[in-house]
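Missing here: one protein chain of the complex. Every other protein chain is in place.
Going by the order they are written in, the chains are A, B and C; count residues from 1 in each one.
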Amino acid sequence: MAKFMEMAAAIEEHVHDGDSVAMEGFTHLIPFAAGHEVIRQAKKRLTLIRMTPDLIYDQMIGMGCAEKIVFSWGGNPGVGSTHRLRDAVENGWPNKLEIEEHSHAAMANAYEAGAANLPFAVLRGYIGVDLPKVNPKIKSVTCPYTGEVLATVPALRPDVGIIHALRADREGNVLLEGIVGCQKEAVLASKRTIVTVEEVVETFGPRSPNAIILPSWTIGAIVVVPGGSHPSYAQGYYKRDNSFYIAWDKISRERDTFLAWMKENVLEKDTTIFAEHAKKLGLA
Amino acid sequence: MAKFMEMAAAIEEHVHDGDSVAMEGFTHLIPFAAGHEVIRQAKKRLTLIRMTPDLIYDQMIGMGCAEKIVFSWGGNPGVGSTHRLRDAVENGWPNKLEIEEHSHAAMANAYEAGAANLPFAVLRGYIGVDLPKVNPKIKSVTCPYTGEVLATVPALRPDVGIIHALRADREGNVLLEGIVGCQKEAVLASKRTIVTVEEVVETFGPRSPNAIILPSWTIGAIVVVPGGSHPSYAQGYYKRDNSFYIAWDKISRERDTFLAWMKENVLEKDTTIFAEHAKKLGLA
Amino acid sequence: MTQTFTPNEMMTITAARALRNEDVCFVGIGAPSAACNLARLTHAPLITLIYESGTIGTRPNVLPLSIGDGELCDTALTTVSVPEMFRYWLQGGRITVGFLGGAQIDRFANLNTTVVGDYHHPKVRLPGGGGAPEIATNCGEIFITMAMGKRAFVEKLPFITSMGHGVTGAERRALGVKSKGPTRLITDLCVFEPDAQTKEMTIVSIHPGVTREQIAENCAWAPAYAANVIETPPPTKLELEVLRDIQARTKAAHAA
Partner (left out) sequence: MTQTFTPNEMMTITAARALRNEDVCFVGIGAPSAACNLARLTHAPLITLIYESGTIGTRPNVLPLSIGDGELCDTALTTVSVPEMFRYWLQGGRITVGFLGGAQIDRFANLNTTVVGDYHHPKVRLPGGGGAPEIATNCGEIFITMAMGKRAFVEKLPFITSMGHGVTGAERRALGVKSKGPTRLITDLCVFEPDAQTKEMTIVSIHPGVTREQIAENCAWAPAYAANVIETPPPTKLELEVLRDIQARTKAAHAA
């Protein structure tokens, strides 16, 4: 059964130094508030798993939380580079960063296989490209019926899965909607889970019979954080802060400006600032 | 793009003697009206694919449409036997019936693999049981990472997929809701497709952003048949006719009573009777 | 106070008692469905019931006739596709108890629901396995409920549809299966549990008024008895009332 917790306690209980952590959300519902708490608690040597590292892992990498990253597209979407990720890979700052790189299709299949309790995923992919030459985890199987050789990747089974969702009900069931990425799979594939939500409601009320709901008993901790995915967004609550994504390019380009921003906006703040962001970007 | 058609024309165009046909719907939304039209057109030598043959295939088998059945549970749910299926398997009446038998998990995975354009599916299944001894299609692969041996089944890629859905919009997009079984997978795995629907609406209107919708360009023909899944049901339109499922046991037990019922209720009727059934079982 | 009850009611009520609030239960149709919903309506209101049609956390007011009646979807927390149900939920290892029945069972609780006679030339063609082969290995443990009889409780199965403890009792471990398999077999006469060593299903409790002779007459092998066999506590007034109530509602609904 999911336990309603405060952010600091949830991260303390579920995220340990050296863990593999998947903080998912495909552009939508990225769990920034949880990421900031991981930074404040100065977690170390994490293996950070995410299809798109996005700003959340750029920040965590720049603050020295990560020793390895598993990813499939590492840029600032529509803007350019994730400079802290680049600085770590190109120059080893603030520490050397090991990378395990996949395609989107392979990562998505690897989460899917993890959720399905399979040891590996099969895909028609990685054909004629160089990634298998530099990532020894990409292997193959032969179809027992047709003889076709298909690519495989190991299932993802993170120690901790963290997502942001729209709302929980009093029983701790959690509802997602909109661009749902591979969040459900990330939760179901992980050993421990934290879900941050915009709000708690008495019941979900009238809804599609096929609404995407994670039952309470699939979740470890629920943390209520209005605005918890800013500068990403929460469908029906507030918009993506595209201007911040654009601004991040300048903030993150140099180590000094990055560190100053993190000090002022993360280290010296707490989870409550997210509600303020959300208010500014709230839907009419 | 989906083409709106009359039932007779749709079956004539898309279902040919000797085809493999998947008419899916897991208890809910079973495409009975389409099945009856296949019987009226006296299609022959079909390979009938369905997780649960249910009454629809019991009727088609008894009327001599099938030469093979691919299935995972062949009974009258909650009632007992599908007598026509049994008579074909046990006594070869009205003709010999080849069977290819799977578990539900394997069939569901085989549709899923078909929809995903993979040649086979992998599952943790068929452990310690006798089905692999009598079904040579069940094979195995070895996980390239852990060495674990897992079961495989070939992907299902039917010639024709036929489902019943709730409604289509004017553009020919189709919406499903409720117990959706493996209908989406069956459509996406099939070479040609027919979807029967309860009604056509101008637009779907307000709905979950993740509503289960098959775009028009994934569908061959759409046929409007109110009540088209009776005695199965359509969520929000009419209820499952459980009393008919119970009555079928007696109707189908003997060849005579079966043939008399089929003559009166299928051969001498047309698609319009389904609307009458639905009216009787309609929701308040 | 004399409370009369049928063997079938005793079976369903005993099965219901084995379920707990914290269970996530994969429910089959028939006696399992009645037992699971009885548990939910009596001592285990928070139990999670899942039907293979995709309905998760369902709370039917009437017992479904089929595994996919609309009632199951109407009262569920959510409904997922069947491929998802078998991949993420069953194979995903999220089910604590799988509830099975069958046409035939052997002393190691292997089940047959496929054929009587030769598979290719069957004497009786049964419905087949459905979800059972994977329920049997992917759930934390398995409860089985079946009425006894010499044609049902057989020395050797003509076909193993789903594995219990295997043909010798050692197969689960040998095949690398980590789940427990059948931990309870609840019949209309008594309750079996696997012996800790041999895994043979062993009688641990006998229903009120039932004799060992009766059991012997309804079992094709000589069943083992535990050192301490107790009498199954009879149905309580509440259990009987709730069960009869839901069965009456069900009958009325399906006859409509």
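Everything that follows uses one rule, which is that a contact is a pair of C-beta atoms (placed from the backbone, for glycine too) under 8 Å apart; a residue touches a chain by one contact, two chains touch by 3 or more.
Computed from a predicted model, the values in this text were never measured in an experiment.
Participant: Could you list, sorted by label, every displayed chain in contact with the chain left out?
Facilitator: When the entire complex is considered, the left-out chain reaches A, B.
Participant: Consider the whole complex, including the chain that is not shown, and state which of A:F120, A:W217 or A:Y233 touches that chain.
Facilitator: From the options A:F120, A:W217 or A:Y233, the contact with the absent chain belongs to A:Y233.
Participant: Specify the residue from the set B:G18, B:G92 or B:P209 that touches the hidden chain.
Facilitator: Missing-chain contact among the listed residues: B:P209.
Participant: Among A:D19, A:E37 or A:E112, which residue is in contact with the omitted chain in the full complex?
Facilitator: Touches the omitted chain: A:E112.
Participant: Of A:A10, A:M23, A:V38 or A:L123, which residue touches the hidden chain?
Facilitator: In the complete complex, the chain left out is touched by residue A:L123.
Participant: Of the residues in subunit B, which ones touch the absent chain?
Facilitator: 1, 115-118, 173, 184-185, 188, 209-213, 215, 217-218
Participant: Using the touch rule from the top, list residues of subunit A that touch the missing partner.
Facilitator: 26-28, 51-52, 71-75, 77-79, 81-82, 85-86, 89-90, 101, 103-105, 108-109, 111-112, 123-131, 134, 148, 178-182, 184-185, 233, 235, 239-240, 242-243, 245-246
Quick note on the criterion: only the chains that are shown with their structure count from here on.
Participant: When you check each chain against subunit A and subunit C, which touch both of them?
Facilitator: Common contact partners of subunit A and subunit C, which must touch each of the two, are B.
Participant: Centre to centre, using CA atoms, which chain is the farthest one from subunit C?
Facilitator: Farthest from subunit C by mean C-alpha position: A.
Participant: Counting only C-beta pairs in contact, which pair of chains has the most of them?
Facilitator: Ranked by contacting C-beta pairs, first place goes to B-C.
Participant: How many angstrom lie between the CA centroids of subunit A and subunit B, rounded to a whole number?
Facilitator: Centres of subunit A and subunit B (C-alpha means) sit 39 Å apart.
Participant: Based only on mean CA positions, could you tell me how far subunit B sits from subunit C in angstrom?
Facilitator: Taking the average C-alpha coordinate of subunit B and of subunit C, the gap between them is 28 Å.
Participant: Quick check on subunit C: which residues sit in contact with 2+ other chains?
Facilitator: Touching at least two other chains: 73, 79, 87, 91, 138.
Participant: Could you say which residues in subunit A touch two or more other chains, in rising order?
Facilitator: Within subunit A, the residues that touch at least two other chains are 117-118, 209-212.
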